[in-house]
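With one protein chain withheld, the remaining protein chains of the complex are depicted in position.
Here is chain A:
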Amino acid sequence: MEQPFDLTVIWAGIIGFGIMMYVLMDGFDLGQGILFPFAPNEKARDTMMNSVAPIWDGNETWLVLGGAGLLAAFPLVYSVFLPALYIGVFLLLAGLIFRGIAFEFRFKAKTSKYLWSWSFSVGSIVAAFAQGAVVGTYIQGFKTEGFVYVGGALDWLTPFTVITGLGLVVGYALLGSTWLIMKTEGEVQDWAYKITPKLLVGLMTVFAIVCVYTPFIDEYVKARWFDNLSIIWVLPVLALYCAFVVFSNVRKRKDGMPFVATMGIFLFSYLGLLVSKWPYIVPPKFTIWDAASAYNSQLFLLIGFLFVIPIILAYTSWTYWVFRGKVKEGGYH
């Protein structure tokens, strides 16, 4: 078929954008579950859950849409990542299911509330860890023959991916705590101010480990960083700057900036990762063009996505607008 545009690049943009949206948005509500066990009291837990209750499932839309879009636009990613991360994917799904139903039932529960709190918390932590391990596995690369994954069931579980997994748990907790700084007041906010610097230190440690480790295990990334694309250094520097902004604004007890700057840390780290690996989507062998589906399939679905993405964005902004402002005890008012 005639190919007036390189749809594969457009699709890479869409999927890349979708994943970023997912990480930023589901990140802070997964963060609530991660912080749950450490919350000062039950009332604080209620407030935390209330602060994300109206929006969390809208946030997860990006995951489902991304998964389906991946099968349609980059089937090789789908058919290599999922078998390689078999056990991890199961843990991710089980985690998301447990925390999803906790949202439904914790509000309906009186005596059994603690059970749903645990379900929410453990589910969130497991899901966040699994997502972090996916990132680590992507950096590590996949063992393939032809177009098929041939590695073992637990190849994805290495010291490196455990670190990226824990890193994302801490990172999401940071998104969660800065979200609380922005959306709450009083006791919960004080607590969030207190834990944010600690989480920031934790995240930066993982950030440093990944930055040092990655060029060692990946010649391609090493070449890109040290030889042919040194402008790339601007990205980690911006991420570090954002970390500094978080830190100084927490000290000044500003309530909006820490969250925005934390999103900045995520955004620049993510861009840094993408630029390091571009155009490899199933490292170390396959580029986005190797992994792409047929032109007419990409085109057929693009129409639907171009129609639905603006709707999702409009709908999401509307929900966030409705629930703007601080969450008070007992919910939004």
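As a convention for this text, contacts are C-beta pairs under 8 Å (C-beta built on N, C-alpha and C of every residue); 3 or more make two chains touch, one makes a residue touch a chain; residues count from 1.
Note that in this section contacts and distances are computed from a predicted model.
One subunit of the complex is not drawn; among "Cytochrome d ubiquinol oxidase subunit I", "Polar amino acid transport system ATP-binding protein", "Tryptophan synthase alpha chain" or "FAD:protein FMN transferase", its UniProt record names it "Cytochrome d ubiquinol oxidase subunit I". Only one residue from A:22, A:78 or A:138 touches the chain missing from this view: A:78.
Between the chain not shown and the residues A:6, A:57 or A:290, the one that touches is A:57. Shown as candidates are A:112, A:230, A:248 or A:317; the residue that touches the absent chain is A:112.
Seen across the whole complex, the unshown chain contacts chain A at 50, 53-54, 57-58, 61, 64-65, 67-69, 71-73, 75-76, 78-84, 86-87, 89-90, 93-94, 96-98, 100-101, 103-105, 107-112, 147-153, 293-294, 296-297, 300-301, 304-305, 307-308, 311-312, 315, 319, 322, 330-333.
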